[in-house]
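Handing you this structure, nothing more for now.
Missing here: one protein chain of the complex. Every other protein chain is in place.
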Amino acid sequence: MTFRKALVVAAVALSAACGPKDTSIKIAVAVPLTGDMGTEGQGLRRAVELAVEEANASGRFPYKLVAAPYDDRADPKEAVNVANLIASDPRVVAVVGHYNSGCAISAAKVYARAPVAMVSPAATNPEVTAQQNSADWAGPRMVFRVVPTDDVQGSYAATFASKKLGKKRMALLHDKTAYGQGLAEQFKKTFLEQGGKIVSEDGISVGDKDFKALLTKIKNDPSKAEGIYFGGLYTEAGLLLKQMRELALKHPFAFISGDGSMTFGLFDVAGDAADGAYLSIVGVPADELASAKKFVEDYKARFPNDERKPFDHFGYEAANIIMAAMERAGGPDRVKVIEELRKTKHQGVLGTTVFDDKGDTTSKIVTMTRAVAKKRAFDSVR
Amino acid sequence: MLVQQLVNGLTLGAIYSLIALGYTLVYGILTMINFAHSEVLMLGAFMALGLAALLPAIFGEGLVGLAGMFVLSMAGAGLINVLIERFAYRPLRHVSRLAPLISAIGVSIILQNGVFIWISTQSLTFPEPVAIGQVEVFGATISSLQVIILAAALLLMAILHFFVEHTKLGKAMRACSDDIQTAGLMGINPNYIIALTFFVGGALGGAAGVLYGMNYGSIKYNLGFLPGAKAFTAAVLGGIGNIRGAVLGGFILGFLEVLASGYIPNGAQWRDVIAFTVLIIVLLVRPSGLLGEKLAEKV
Partner (left out) sequence: MKKALAWRWTPWVALALAAVFPFLAATLDAQYLVRVGGVIGLFMLLGLGLNFTLGYAGLFDLGFIAFYAIGAYTTAIAMRAGVPAPAALVLAVMMSLAVRALLGLTILRLRGDYLAVVTMGFGEIARLTINNLDALTNGPKGLQVAPWRPLAFLSADPNIQYYLLILIAVAGGVIASSRIEDSRVGRAWIAIREDEIAARLSGIPVRHYKLLAFTISAAFAGLAGGLFAQWEQFVTPESFVFWESILVVSIVVLGGMGSIAGVLVGALVLVGFPPIMQWKLSADWINYRYLFFGLILVLVTLFRPQGILPSSRREAELTS
């Protein structure tokens, strides 16, 4: 086989993989579908697909809606590529995305020029929406965010640690990402205000597996931390919990983290060691809200082999909020959808969502939960 | 606390060493960086997970089942490595020195994405091989898992040492590593020895993957990349191509990481910076690594 023949074969194989043109209306899901963050992105994709399928089945729309997946690979450059592709496709009405703050900030600038609305289910850096108030912003304000910024959860957790658990000295850990560091910084601020003391502060890297050295340091430090607050995701949180148990760092030594860790994946990574970890969640836990309970059941029925990922309910909510705006706008019109999104008052899996003038959700409800490994569940703590 | 940190460093170092051996064996014979080695490691862990579900039925629970899982995963990982060599590297062996590297990167991407698409997009729980217990020694908490990992790694290194130094095949491997052309003239079939080297290297990588899964309790499609890159660094630190150097480099890197995050304030986030800085300094003082031989080479 010559080189040229190989190319022809490859081209044929690829063209077989390309789909036929259709005329349905698209809601874009722009998330990392491959690469290191692929796990979380695939979850978001499923959540949006579920929302769109439900809407199609209900017959709310006179046209067929599809959730069109776009892979940004958690790489800002690819996110901007994707944003340009989405912006140039007139059948896309709005975007659910992006997952990383770095991707969301860069891509939003492209969406603004189109303009097409972007509703982020996971990017928590305040700058994602705050940049719209800058004088350089070219386009209307079209960024919305159903996930609250870091400050809400971080300070709730700090109050919880000092008031409810009576902790005076905490060790701070975060994963050096915009999300994790943001949470930890806010925790620190509030915890200090409440008279607590942060005895140590360490950054780890996403993908690190071995935290024993760090935990040994925290355990043996003369300042005697009474617990850890971790800003980051469930993989690292799970490993931290597992290794805490191996080093006999146990109750009443507390482990507190945010919603990035509150997912079933935590039990896969940490096993029984997840028991007793405190995890905050924005809004009300799914079991206590009828609409959320339905989402949990539907998700399980639709994707029996995949468990929900930490931001899936935000993705589901983002899609539903977009579809509600489309309904009010009377058609798949990008600009009208942006205007209607601004007027959102949505009752859904996160409770009531209303956007402030920046586009951030005004919902400040945070609930603290406690992991129960045996049930693979998170019980809310009163 | 020092004893505890040393124990932590030993476990980490043992895993790095096993992976580094895979890089160094292949490098010693072909002077090529087997970029896909990190994926062999990952596949070893996934095979062990698959076997863990099957084997107890055949071998029963306990150590026999554990050993069976280990040996079969190692063999599987070794075979995969041999296949990679056969189809992606051998056709390029005499063409250019960097072409196999690019093809290795391609293989690595294919394997990682293949597992992502066809096996699982998420973390999978790796079963605990034995009930985990803890002992207190000199104020350090040592888990039975750490003991198993260290024992298994040391045992494998001892077997490798015996194989390379005291068997005929090992001798042939060393001969090829010294000078593959001359070895060919002496009646050694280089293709056979290269395949054998890839098998041994892959098997060690597979073993490291299993230990990695046991130690951290969960596995994911991208687990190979970071330890792979670190173990490769360790192999270079010890002097790439040198078997003892790989082991030494692995343990040094393990200790370095532990000490950096355990003793330096805010050290965890600077850990890799510290490790790489040490690497650079060591190489400036000893340009062929700690135990490497001085050699003239060209790209």
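We just call them A and B in the order they show up, numbering each chain from 1.
Keep this in mind: a residue touches a chain if its C-beta (ideal position, glycine included) is under 8 Å from a C-beta of that chain, and two chains touch if they have at least 3 such contacts.
These figures come from a predicted structure and were not determined experimentally.
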Chains in view that touch the one left out, judged over the entire complex: A, B
Selected from A:43, A:97, A:115 or A:203 as touching the chain missing from the view: A:203
Sole contact to the chain not displayed, among B:88, B:153 or B:291: B:88
Option from A:91, A:176, A:293 or A:336 whose C-beta touches the chain left out: A:176
Residue of A:56, A:84 or A:352 touching the missing chain in the full complex: A:84
Subunit B residues that touch the omitted chain in the full complex: 27, 31, 33, 88, 91-92, 95-96, 98-99, 101-103, 105-110, 113-114, 116-117, 229, 232-233, 236, 240, 269-270, 272-273, 276-277, 279-280, 283-284, 287-289, 296-299
Touch residues of subunit A, complete complex, unshown partner: 1-3, 6, 10, 14, 17-19, 33-35, 42, 66, 68-71, 73-78, 80-82, 84-85, 88, 100-103, 105-106, 109, 113, 125, 127, 131, 134, 136, 138, 176-178, 181-182, 203, 205
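In the analysis below, only the chains that are shown with their structure count from here on.
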Subunit A-subunit B separation of Cα centroids, rounded to whole Å: 34
Residues of subunit A that touch subunit B when the two form their complex: 34-36, 38-39, 42, 176, 200-205, 207-214, 216-217, 220, 235, 238-239, 242, 246-248, 265, 268-271, 306-307, 309
Complex contacts: residues of subunit B adjacent to subunit A: 1, 4-5, 8-9, 11-12, 113, 116, 121-125, 128, 132, 134, 141, 143, 145-146, 212, 215-218, 220-223, 225-227, 257-263, 265-269, 272
